[in-house]
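Take a look at the following structure, please.
As you look at this complex, bear in mind that one protein chain is not there, while each of the others sits in place.
The block that comes next holds chain A.
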Amino acid sequence: MNPTTTMPPEPKSSSRYTILDRETPRLRTLLGRWESLLAMLFIVVFVANSIALPHFLDLYNLLDGTQNFSEKALIALPMALLIICREIDISVAGTLALSSVAMGLAKGAGFPAESLPLVALATGTACGFLNGVLVTRFALPSIVVTIGTVSLYRGLASVVLGDKAFTGYPQLMADWGQGYFFGIVPREFVVLLVCAALFAVLLHTTSWGRRIYAIGNNPEAARFSGIAVDRYRLALFMLTGAMASLAAFLLTGRIGSTRPNIATGWELEVITMVILGGVSIAGGAGTIAGVMLAVLTMGTVTYGLSLANIPGIYMTIVVGVLLLVTIALPKLLRMRRARGA
């Protein structure tokens, strides 16, 4: 362009510049959103399953299938907040095991059934508190701290349990772990939906939630703009511990026992759910809706595979490929576009 030309004609609005509060909604931007892609993936998986599998669309089966992922998804919710905040918690499965053991011990000591969830909650929150203190007070990377604490928590659980198992939990726990509302909706699923709604409101409509994004985008800037960054981190670690203990309560109730290998490998499945849900591992981006869609998609795939009598370990391949493809595809497409231009 010729540098001597005068300024380009001004826009028609009365002020010199207009900055829109938000993007103008366009179909393309809407379709390009991660959540829309996930929703389409979910629909595709769902439709494919209902065509391929004769008993897939049975309402009772379908609702029962939600029990496979409800507990993991409960942990995925706070994990999403943590990852948005640029932290991670590998120790959730260890926390879950320890909370379950604590309930077993409390039951053995004659605590009433109603107090068991509180025991679990206290244990989980304490585990999260330890993680949070180590991360915030000593400025340690959370991945290292929680790799350490996962050994610690699971180790303590196995020290208490030895090669035994706690069984004989009160009916109250079975009611929550295996029970139904209105005879068909599993209570665990309802708990998950309620929690998801709470988390969505917290993250997307409150200033508390906005600050989590701010911290994830730039922790130093967030600190200088007056956010008590470490207090938020500590709170999120405690929240994650608490949610893991809630999952422990439901899981222990569902399977009716505490074994040393309870929930092994869950940390990676939970993190996979969160990342598949479009939460950026670099922090600062992600939504609860995305996480829930990822949870539902993974749940549908698992449920379909189990109906088709395919061993569960194939699921790990499917999930792994799903994760790789969903993160690699946008990159590949962008690279091709850049090369074409």
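The definition used in the following text is that a residue touches a chain if its C-beta (ideal position, glycine included) is under 8 Å from a C-beta of that chain, and two chains touch if they have at least 3 such contacts; residues count from 1.
Definition applied: contacts and distances are computed from a predicted model.
One subunit of the complex is not drawn; among "Autoinducer 2 import system permease protein LsrC", "[NiFe] hydrogenase metallocenter assembly protein HypD", "Carbon-monoxide dehydrogenase small subunit" or "Carbohydrate ABC transporter membrane protein 2 (CUT1 family)", its UniProt record names it "Autoinducer 2 import system permease protein LsrC". Across the entire complex, the residue among A:V144, A:A165, A:V201 or A:A308 in touch with the chain not shown is A:V144.
Contact with the omitted chain, checked across A:M103, A:L134 or A:L192, is made by A:L134.
Of the candidate positions A:M40, A:I184, A:I281 or A:A308, contact with the hidden chain is made by A:I281.
In the full complex, chain A touches the hidden chain at residues 90, 133-134, 137-141, 143-145, 147-156, 158-159, 161-162, 220, 223-224, 264-265, 268, 271-272, 275, 281-282, 311, 313-317, 319-321, 323-324, 327-328, 331-332, 335.
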